[in-house]
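What you see is the complex with one protein chain gone and the rest in place.
Let's look at subunit A:
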Amino acid sequence: MIGKRKHLFIVILLSIYLLLPLLGTLLYSLADKWSDSILPESWTFSWYVMLFQDTRFLEALSRSIFVIASSVLISLVVMLLAMFVVVIYFPSKEKYLKLVSMIPYGVPAIVSAIGLLNVYSSSSISIVGTPWILIGSYAIIIMPFVYQGIRNSLYTVNAVELIHAAELLGATKIKAVISVVLPNIMKGILAAALLSIAMLFGEFALANLLVGGQYETLQIYLYQKFSKNGHLTSAIVISYYIIIMVVTGLLIQFQQPGIKKFHFAKLRIPRFHKSQIQKKRVEGDIR
């Protein structure tokens, strides 16, 4: 019993330690006046209204979404094609693909940013300061997550055996991949994509060094607002946390082993039987 209480105490202490700064930020984002009291003297939602009415913020958000979605898409397509070719035709060469895919893990963002700047500043391809250099570098840094996600899914479903089985039943290789393998690894692909999105939303070093203010993304916007208005910065941070939490929640949802299919039908508003509707009308629930 004492041991259980001790564990509970540690969990509570750790939760306070982790959640207190977030709670402080949340309170500050909702505070109107807060100077010499424990809790804010007055509350407001105006910082959020101001934030979501700021076209600069909305543009930065849409730029971030565009850059992240493009890089994740490129990375997925490249890695899927590479993995299919390697797994089906050259399984013994997979170690090389693994090595190449894992390199971004070992290269700090600052190093790759300086390397890219050096290469492209003196190159005829002038993409420094444009979203394209950011998309390219993001597509590379998420490669380890994408590789691992796709690889694990392919081996879990025994993709090679499934392709062989489909071929023996008359399917071409492409048909076998599309009709049998892809639907079965979709969960893994989604998990890899969501993990990458969550990671890229928090990436600052590459965005700042490669594009900076020339193509303002959410991270750059946050950095620039940081010194100007604390309340607004807090509202950005909380909004950012909510986005990350939603993405992480989806990630956990897709990684649960019991969930095989996502049924949109389950999301429909429950249908009422005619008699139920009449009854509710009488009670005044349905107008």
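Observations on the model:
The definition used in the following text is that a residue touches a chain if its C-beta (ideal position, glycine included) is under 8 Å from a C-beta of that chain, and two chains touch if they have at least 3 such contacts; residues count from 1.
Everything that follows uses one rule, which is that contacts and distances are computed from a predicted model.
Only one of "Spermidine/putrescine transport system ATP-binding protein", "Imidazole glycerol phosphate synthase subunit HisH", "Acyltransferase family protein" or "Heme exporter protein C" fits the UniProt record of the hidden chain, and that name is "Spermidine/putrescine transport system ATP-binding protein".
Considering A:A31, A:A166, A:I197 or A:A235, the position touching the chain not shown turns out to be A:A166 (whole complex). Seen from subunit A, the chain kept out of the figure touches residues 157-158, 161-162, 164-172, 175, 180, 183-184, 260.
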